[in-house]
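One protein chain omitted, others in place.
Chain IDs A and B follow the sequence of writing; residue 1 opens each chain.
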Amino acid sequence: MADDLKELKIELSKNGIFTTTLEELYNWGRKNSVWPLTFGLACCAIEMIATTMARYDLARFGAEVFRPSPRQADLIIVSGTVTKKMAPQVVRLYNQMPEPKYVIAMGACAISGGPFRDGYNVLRGIDRYIPVDVHIPGCPPRPEALIHAFMTLQKKIDEQALRGESRPRHLHADAPSEFPVPEFGAHGLEPAQNDEVFLNETGNPLRVIQ
Amino acid sequence: MSALPTVEDLKAQIEASLPGAAVTVIPNGSPSAQHSLLLDHEHARAVALFLRDHPDLRLDFCSLVTGVDWLDTETTEKIKVKKMVAGPDGSEIEQEVEETRKMKVPGYLEAIYHLFSMEKKHGPVILRLRTANRTDQTHVPSLTPVWRSCEFQEREAFDLYGIVFDGHPDLRRILMWEGFQDFPMRKDYVPPADDSLAPLPFASLQRASTKEARP
Partner (left out) sequence: MNIPQHPWWTVIALLLGAVAFGITPLALAWLWAKVFSPQKPGAEKNATYECGLESKGDAWIQFGASYYLYAIVFLVFDVEAVFLLPFAVAFTSLSAGACLSMLVFLVLLAEGLVWACQKGMLTWA
């Protein structure tokens, strides 16, 4: 929005006239009804459950409805260790979610493999296969950390433009909505990472428009 | 609670009732002193049945099956060899010379069973089965027909160590997927190279953090 329009809006609100844009209204509605998928992988899921209960009460942020089907979910919280045997299922669930969809990688294991990083069976971070919006470190992160991640995600949703080149992935017609599911190979998952998504050590990733 | 006979007594009992069975006592020098019995392949199942059904032993519960990978080792030993050596005056004289010889001891895979008795409330008796080597002869007889509780744990040992249990009713991989070719708990297992991210150099991280701390 142009600066003079912003000033006009502030000026109007000073005089008791509330104005908004379609984009702001749209993002306001979306960020306050992010429905996560009922999906827990390991001990971080216990913290996620605690976050939704009365003491921490994620319902305050409009996320109390944990949907049991990916078709109805906006957000997948990858809470816990992703084993190589589970990784294809996680990617497939993500693929089945309708756009716009978001990912929170919760805990050391989900972001990097954590203490099991050198194990033969643990995926070293789910961001190898699907685009992650918010990473939370911690082993496990406290419910406050998850709430903070959730607020970060809300802020991110709030800043998404409806038009223009900087608009998010789900508004680009040619950006992918499904990501390739890794296959079980002879020595590990194939491919080991999706280079379209993964920020690898070359430092020059071909990132999906986020 | 009836007292369990010592491993030496067990060995004697087994060899008395099963002629031909070769049982070796593997001593354990640690304070726990859990000595174990190494069985030969031909008689392993007969010995297992004997331990399970003997009225004084009744080892009816196999609580644990696990695998151990023993790598090939090299031992050096010094031996004295008589050799013809040129003497100071030019003639050859016989002299004893010390030589070090390197011996290659082939490694093996080992399956270990811990047996208890629910009825007599005693245990454990520890059995070991060894494969001939680590590469092509990795077969041991399965004890699942004797103790049903071995089934999944033998599958696990097969999956992670590659010990093939002959006579197992359903020997498939249990933790890794079908089509996986490695045995990840073996000591020489190397994870696929493309799977590791190069670690960030620690020094540069440290410099960055100190820079942040002292602006």
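Going forward, a contact is a pair of C-beta atoms (placed from the backbone, for glycine too) under 8 Å apart; a residue touches a chain by one contact, two chains touch by 3 or more.
The structure displayed is predicted, hence computed values, not measured ones.
Of the chains displayed, those contacted by the omitted chain across the entire assembly are A. Considering A:A50, A:V65 or A:L93, the position touching the chain not shown turns out to be A:L93 (whole complex). Considering the full assembly, A:H170 is the residue among A:K9, A:R142, A:K156 or A:H170 that touches the omitted chain.
Where chain A meets the omitted chain, the residues involved are 69-71, 88-90, 92-93, 95-96, 98-100, 162-163, 170-173, 176-178, 181.
Keep this in mind: only the chains that are shown with their structure count from here on.
Spacing of chain A relative to chain B, judged by their CA centroids, is 46 angstrom.
Of all the residues in chain B, the ones that touch chain A in their complex are 175-182, 184, 189, 191-192, 194-198.
Contact residues on chain A toward chain B in their complex (touch as defined above): 85, 118, 120-121, 124, 184-188, 192, 200-201.
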